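With one protein chain removed, the remaining protein chains of the complex are shown where they sit.
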Amino acid sequence: MAWFMGIDIGSVYSKGVIINDDELSAYYVTLSGANYRAAAEKIKLELLTQANLTQDDITDVIATGSGASSVYFASQKASDIVCTARGISSIFPSARTIIDVAGQSTKAMRIDGQGLVANFAVTEKCAAGSGRFIEVIANVLRIDLKDFGPLSLQSKNPITFSTGCAVFGESEAVTRVAEGIPKEDIAAGVNKALADKISSLARKIVLEEPCALCGCGALNIGLINSIEHELNIKLLLPPQPQIIAALGAAITARTSSLKR
Amino acid sequence: MADKSKGLSKASEIYQNRSHRVKELKAEGKKIIGYPCMYVPLEIITALDLAPYRTYGDIREPVTEADRALPTAFCPIMRTCLDCALKAKDDFLDGMVAIHSCDPQDKTTRIWESYVRYPYFHLIDMPGTLRTESLEYFKGQLNDFKKTLESFAGKELSSDKLKAAIELHNRQRALVRELYKLTKPDSPLISGTEMLQVIKALMSLPAAEGNELLGQVISEVKERTGGPEKKPARLLIWSSTVDDIDIMQLFEAGANVVMDESCGGIRAYRADVKLTDDPLDGLTHYYLEEITCARTFREAVFGEAKKDYMADLDSRFGYLKGFTREWNVNGVILFLVRYCDPFAFEMTDLKEYFNHLGVPSTYIEYDYTQGSLAPLRTRVEAFLETID
Amino acid sequence: MYFAGVDIGSTMTKIVLTDTNNKVVSAIKGPTGPEHRQLANEVMKMALEQANLELDEISYVIATGYGRLNVPFADRHITELTCHARGVSSLFPNVRTAIDIGGQDAKCMKINSGKMVDFVMNDKCAAGTGRFLEILAATLGIKLEDLGDISLKSTKKVQISNFCTIFAQQEVVSQLSAGGKVEDIIAGLHDALASRVAGLARRLKIEPDVVLTGGVAKNAGIVKAMKENLGCELLVPEDPLLTGALGAAILAKEHSAKATAKGEPIPTKPRRLEKATFFSKETA
Partner (left out) sequence: MATEQKKRTINRLNSMHPLRAKVNESYLKSVEAMQAGKPTVWGMLNYYYGDPILKAMDVEVVYPENYGAALAAAGVAQSYLDRADADGFPTHLCGYSRASIGYTSRMMKELNGEIPPEAPLGGMPRPIFLMSSTAVCDARYKWFQALGRYMDAPVWTFEAPLPGVKELFMEGSYERMVDLGVKHARDFVAFVERMLGKKMDWDKLSETVDLMIEISQVWHETNELRKVKPCPMHSRDFWSSMPPALFLMGDLKDSLQCYQDMYAEVKDRVDNHIGAIAEEKYRLFFAELPPWHSLGFFDRLAERGWNFVMESFGYHPPIPLDLSGVSDPLERLTRFSLQIYVGYYKDAFEKNVPAGGMAYPYLKYAREWKCDGGFLHPLISCRSASTHLPYVSNILMESLKVPSLTIEGDIVDLRLFDPEDALSKAEPFEETMEHYRQIRRQEGFDW
């Protein structure tokens, strides 16, 4: 039995998985914090304990994400876009489009039957198109991130957010709060604004169904609904949507070792 | 003339539902021609019995569709205009005529044309300078526009018919100027908000109907009691476009807006088209020289070896002196739509010019979204607090 | 007679009660939550207790700041710019330029004999506001109030791209993983913020005396960085957070004085401290 590790160091969260020839044996998600190297180390140990393995059992480690270079024990780096594509197609072989709403950016990609990237687009350098936007506003509303989606579902009339900068959006939210607008309407407004941006990104690459959603955005039920409504599709939602790129990295490791 | 008390409420109805009338006309078989900018010579459209309809953006409309075709750091007005078009919000248009009055409009409308294939589309090119050869070239461009519109309308346009249309539109200009006289008293007889509704209504109606509306509004305003209440400040707004009453109401919360020098205000009506033997000459002169948008390159003593800065400012902004004096303005808001280069480059000179005139002015920028109105309120209030 | 100034800022809410000599009889500060109206009532209650006064002993109340419309018992609201200018000039009569770095915005005011004559404001981009430091302090896992002292230890500050808070955050993280010294990074952040604010202030042609206010002014590192970026001396009030509320209180006195001078009744509103309902819809 051979094991492979994939580690994805993102700007906000770091994720890791161990897979063997045919299944997921361990996964772990933690905050990246200030020291990526430490985060990588932490994930490695956590994964090994979970899977009850030692470093020597791991045939290969591949790192991805913006902090990939801090994963000193990885044999190589891989693009997070490619890893996400591999990850999703291993779970949903039929998927043709992927939307990845991550901490600092949102990516939309089309993939072919082999999980190869057919086209992709990434949001402009702007937090308003990323999960960051939601964190920022959640902070303004003084609510827990995990309550954001459910709360937004209670909204009767969402506010229209001018899709500006996340921080400008923040002061907009503060103003709306000052005007006495209910939290749920603001939350729903944010989800709508983000969904709008994400949808035009997805349209840019000519969305083809079925379409999967991953990244931390896939944990926000309000956002999911808004995107489905905006694009008028049903989204495929993987379990553990945050670990997809890490999974893809591990799969890449497995494939390349099979080639050898 | 119809019921005098109806003018203002009719204007605000049209403002609320701008396309209502042109849709009726379309049902009656009239063709509707959209235009995104006041530089388009409406006289030619009117003379061919077509209905001109100004296409606007919408600060309430989050831009989603246009993101595919335009970058985000770009004239937000043109972005929402294209966005609305891509969302088929003005699908009743039979044609569209745009003009190269500024780069964002030129580039956007070219993209517009290729995405939304109207039965008729014409792009007029426009020079940047006021030189003789520029006027000649512009006349040629207007003539080309006339030709394509003639063939679309399926009829020749006689010089007399064009002259009649010019007179009709000049009448409209005269009426708007008459209406603006009514903001001279302290307190003004008509508010900036009402004025904006009227102007936007005019840009949604055939000229004759617009003139009728103006007639009603003027007599109503003259006769009514209980116009706008007197506020401490009398403001002049200088901007590319003010097209939403939410913005105007924000200005008028603590002041009276007595003059709006934007294409939501007097800009399209400040001067008349001269009636020349060849009517195109009058139109050429008016649209290139008389309209006071910042897009035109004006210089004091053209081509002289020396250039006097103040004379330069006078030749570019002199007409504003008249406004501030006659309307007895005591505050100016330079209201800049973000990413509007022609107006943005003017800010420093213009602020200096108003200092020179001894009128306090402030420069406020907004990004043409509803969300940007809240920060706007604080700036406007603070400015008013400095001048009261 | 007593007067009240309530300043509901985006991050902090402040209230100042003054007597007829503009002497501060009580001052309260507290974090601003989403429930402005409730907060306004609370701080007023606390202030009254501190000065042990009754609400009806307050002759005139002026509200300012972001949430100024949500102060149910205010007689009038005035923008934070005018109030800051007034407050600052009461503390420093010779002030010509006042710079206020708030939690959500930064403003610069030109002051002429106690009156604001011109202003500029940034509330579009967090990179020029206190929020910038808040976010980055969080990223560094350092308490906001400690930033200043730590930064003063810096020997060579790192260059931070001041393009956007969000990017600065990424930059900080990469600086850290690249082994950059914390104090140098913080010094760099202070410089980034200061250069942004200085750029804003320059639009008004800075003239001395220059006063720096706002919560950030308590940060010695920022004051240093601002001095460097403006190339001039800076005056900082004892409690830089309070100037807005103080100005509001002073203006309250002036407004009521104006009224009495004209022999008019002071245009107050009937007021009571309401038990504010959570997110009450109605606003001033």
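By letter and in written order, the chains are A, B and C; residue numbering begins at 1 in each of them.
Keep in mind that, in the parts below, a contact is a pair of C-beta atoms (placed from the backbone, for glycine too) under 8 Å apart; a residue touches a chain by one contact, two chains touch by 3 or more.
Keep in mind that this is a model prediction, so the values were computed, not measured.
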Partners of the unshown chain among those that are drawn: A, B, C
Candidates B:L70, B:L175, B:V198 or B:L283 - the one touching the absent chain: B:L70
Touch with the omitted chain, as defined above, among A:N35, A:T59 or A:S79: A:S79
Of B:D103, B:D246, B:D278 or B:E326, the one touching the omitted chain in the full complex: B:D103
Residue of A:N35, A:S75 or A:N119 in touch with the missing chain, whole complex considered: A:N119
On chain A, residues whose C-beta touches the chain left out of the figure: 66, 78-82, 85, 109, 112, 116-122, 124-125, 204, 206
Footprint left on chain C by the chain that the document does not show: 161, 163, 195, 198-199, 202-203, 205
Touching residues (missing chain, whole complex) on chain B: 67-71, 73-74, 100, 102-104, 106-108, 110-111, 113-114, 121-125, 127-129, 131-134, 136-137, 140-141, 144, 147-148, 294-295, 297, 299, 301-309, 312, 336, 338-339, 341-342, 344-349, 351-352, 363, 365
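Keep in mind that, in the parts below, only the chains that are shown with their structure count from here on.
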Chain contact graph, described as a line, ring, star, complete graph or other shape: complete
Inter-centroid spacing, chain C versus chain B (mean Cα positions, whole Å): 40
Between chain A and chain B, centroid-to-centroid distance (C-alpha), Å: 46
Rounded Å distance between chain A and chain C, as computed from the means of their C-alpha atoms: 38
Of all residues in chain B, the ones touching two or more other chains: 375
Of all residues in chain A, the ones touching two or more other chains: 164, 168, 171, 175
Partner chain A, residues of chain B touching it in the complex: 60, 62-65, 67-68, 71-72, 367, 369-372, 374-375
For the chain C and chain A complex, residues of the former touching the latter: 8, 10, 33-34, 36-37, 66-67, 69-70, 104-105, 123-126, 131, 139-141, 164-167, 170, 172-173, 176-177, 279-283
Residue ranges of chain B touching chain C (in the complex, touch as defined): 362, 375, 378-379, 381-383, 385-386
